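Only a part of the assembly is drawn; its chains keep their places, and the rest are absent.
The chains carry the letters A and B, assigned in the order they are written, with residues numbered from 1 in each.
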Amino acid sequence: MPPISLLRAKDDAAKYGLDPEVLLKLKEKAMGARGVAYCPYSSFRVGCALLTADGDGTIITGANVECASTPVGICAERCALGKAKTEGYDKFAALAVATDISPPASPCGMCRQFIREFCDLNMPIFMYDKDGSCVVRTLEELLPMSFGPDDLKRGEVREEL
Amino acid sequence: MPPISLLRAKDDAAKYGLDPEVLLKLKEKAMGARGVAYCPYSSFRVGCALLTADGDGTIITGANVECASTPVGICAERCALGKAKTEGYDKFAALAVATDISPPASPCGMCRQFIREFCDLNMPIFMYDKDGSCVVRTLEELLPMSFGPDDLKRGEVREEL
């Protein structure tokens, strides 16, 4: 009989059309990415893993990279997405974040907005707590009524009137 | 018979425990604040008005203030909240944003997170379109499962273990 986590991953994966083995790999990568966080100011490690959907399902990871001037720092999710976009990936199937607290932390609003720029509203976001327990929500559930690329275009139409 | 806008304001105000005259004033201030936006890069004006609840119901306004290095700019909501906090206000009853598009734009995720730092999750956020038509949601509806001040404290507990 498979371990509990695989059973749970099967349910989650099925719900969002993912392969359970891939989802477990994504979780592992997000939890592992906490290890490369640079967070001397907050001591709050965040790891992120992003499942690309362009080709062979490459997983891109990131972690929070802070700065003495704290507003200059980069969260784990924006780190991973910036990396993925500049490495040529344009389609994403799932995002996972992992922290050292329980229940799990969710992406901050700034990151939800950045994810919104590149991912479908129905893309699942898996949030893992310190022990690997998971809560999952779609991007739309985390950022309802979002402001996105199309809204700026609506502004341009106004300019032309 | 009162004008339509007052009728609608009465409903919205009643729902969130606000005075309808105050809500109309808040709307007027948010729409007016678009006029002081500094947005040469996006041409997308945003006005914000914040109803304080510390004392006499002062309304603090703000607008987007952009920068040639675009990540350095400040959105209208963060402008208004930064102003209010450093002028001594700590309690807020409602926030209103106004843009020049329709349907109305919502606060970006970064601003939802900043609002989250200072306001109750059930505080109403009124979003006005170019003609003053309104959509309203609570902060919690716009930023569900949010990460806030208490979550960092949870991290500290972990450190002590």
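The rule we apply is simple: a contact is a pair of C-beta atoms (placed from the backbone, for glycine too) under 8 Å apart; a residue touches a chain by one contact, two chains touch by 3 or more.
This one's a predicted model, so the numbers in the text were calculated from it and none came from an experiment.
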Copy count of the single sequence across the entire complex, 2 present: 4
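By definition in this document, only the chains that are shown with their structure count from here on.
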Approximate Å spacing (C-alpha centroids) for the pair subunit A, subunit B: 26
Task: Note which residues of subunit B are touching subunit A in the complex, please.
output: 42-44, 99-101, 105-114, 116, 130, 135, 137, 141-147, 151-152, 154-156, 158-159
